[in-house]
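One chain of protein is taken out of this complex; the other chains stay put.
In order of appearance the chains are A, B and C, and numbering begins at 1 in each one.
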Amino acid sequence: MSLTVLYFAWVKEKVGCGQETLAPPADVATVAGLMDWLSTLSPGHAAAFADRRLIKSAVDQEHVDHGTALGKAREVAFFPPVTGG
Amino acid sequence: MSLTVLYFAWVKEKVGCGQETLAPPADVATVAGLMDWLSTLSPGHAAAFADRRLIKSAVDQEHVDHGTALGKAREVAFFPPVTGG
Amino acid sequence: MQDIRVQREPFDAGAEITAFLATVPRSGGVATFIGQVRDFRESGETVHAMTLEHYPGMADRALKALAVDAAQRWPLDGALIIHRYGELHPGEAIVLVATAAAHRGDAFAACEFLMDWLKTKAPFWKKEATSAGTSWVSASAGDDARAERWKD
Partner (left out) sequence: MQDIRVQREPFDAGAEITAFLATVPRSGGVATFIGQVRDFRESGETVHAMTLEHYPGMADRALKALAVDAAQRWPLDGALIIHRYGELHPGEAIVLVATAAAHRGDAFAACEFLMDWLKTKAPFWKKEATSAGTSWVSASAGDDARAERWKD
């Protein structure tokens, strides 16, 4: 399974890139599980996801909770709480 | 005592004029008293003030209740509830 | 800065807002409201024209007093009120209110307050020429209720 993972704002700065295409293992089933796995990829990823309470997520461009199942998701994004407007 | 009395909207239409300069008797002491006296001036005045609950008043360009004393008022206005904006 | 105008002439609401924004470049939030002449009444008749009668002198004085009141209730950087009188036609702007503040909540509240109080305190009266004849618009109980919300 090929998944596009996007990062924004300081999450992007900590990870060190804004977008990557990844193939998570089959046992990565939820957004929280994906964060666990991403944290193993590099020190930057680990730093970005060190405190999950600061991270919001979207699956296929809809806001979701961390417990949400990935299902057939094609795009997952991680970012701090929004500050537009 | 010379007093400018102004009428607006349908009050003006019933009275038949928008402004008159009058010298009410000395015993006309309040806005309500002024309406009593004005009602005696013509059938148009009487019709305008037939139902006082429909009439709002201002003394020297400030909204007031009918019980307000005229004091040294120079200008009194009568009109229906406002409908601007 | 307070800019209060009671005028017969039409005004260009967008251009007035652009000019107002130029006076409050440091304000985070600007709220505005434009009231337009509707071409219909709730009861169904078509409105051809509207005449706004006003109490010269008191109209200006009442709007200035409202702006002062708003500025005492909220930390405003500026307020603009333009209100027309005379003959207007459907689609024309009757009133423009704009308020500027550091925070949007203050700008919104002041703008809505100004409109609600203006509707119940500013001496203007609407007469509509409709398909069913010409008549004075009745004051709205809804407007009274909205204005009550701001009583101390």
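Definition applied: contacts are C-beta pairs under 8 Å (C-beta built on N, C-alpha and C of every residue); 3 or more make two chains touch, one makes a residue touch a chain.
Remember, predicted model here, so these are calculated numbers, not experimental data.
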*Wait, the hidden chain, what does it touch out of the ones we have here?*
A, C
*Touching residue (missing chain; options C:I4, C:A107 or C:A139)*: C:A107
*Where does subunit C touch the missing chain, residue by residue?*
12-19, 21, 24-36, 38-40, 90-91, 93, 102-105, 107-108, 111-112, 115, 142, 146
*Contact footprint on subunit A, counting only the chain that is left out*: 6, 8-10, 12, 58, 61, 63, 77, 79-85
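By definition in this document, only the chains that are shown with their structure count from here on.
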*subunit A to subunit C: how many Å between their CA centres?*
48
*What is the distance, in whole Å, between the centres of subunit A and subunit B, each centre taken as the mean of its C-alpha atoms?*
72
_Taking the mean of the C-alpha atoms as each chain's centre, how many Å separate subunit B from subunit C?_
26
_Residues of subunit A whose C-beta touches two or more other chains_ = none
